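Heads up, one of the protein chains got dropped from this complex, but the rest are sitting where they should.
This part shows chain A:
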């Protein structure tokens, strides 16, 4: 089976690129990044704040299986509907430094679209550390949370 989501991470670079083709029209894909209740569903987070505009900011909160809360936040630098979002992303109360994300949304056909997520980290080491997080922990909390949500839906 072809992998729909691709991660391109070159050795010794402090960035990575995630690409994904969706069986969704461009407008619907973009909406999934803008509507707080939809973001909450697919990210498996509470959306405390989401101001989708230039100079806007956002804050999400997840709860792990032990009941601990983890917050994420960032500032939106560019917001062009159905084209791009440039934003920062930071995990609160962790030593992991803020990262810069360039999200580009493109139409492929009337019914399909592509997202390119270019993420820049503070250092090569930090990027590699974050890449290995799910690997090193064996269990990723966000992932688990997502599994929980999905299994409840089924």
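One rule holds for everything that comes next: a contact is a pair of C-beta atoms (placed from the backbone, for glycine too) under 8 Å apart; a residue touches a chain by one contact, two chains touch by 3 or more; residues count from 1.
Assume contacts and distances are computed from a predicted model.
Q: I notice the complex is incomplete. Of the names "Spore coat protein A", "Cd(2+)-exporting ATPase", "Succinate dehydrogenase iron-sulfur subunit" or "Winged helix-turn-helix transcriptional regulator", which is the UniProt protein name for the chain that's not shown?
A: "Winged helix-turn-helix transcriptional regulator"
Q: Of the residues in chain A, which ones touch the absent chain?
A: Those residues of chain A that touch the unshown chain are 3-7, 9, 11-12, 18, 20, 22-25, 28-29, 31-32, 38, 41-44, 115, 130-135, 140, 142-143, 146-147, 149-150.
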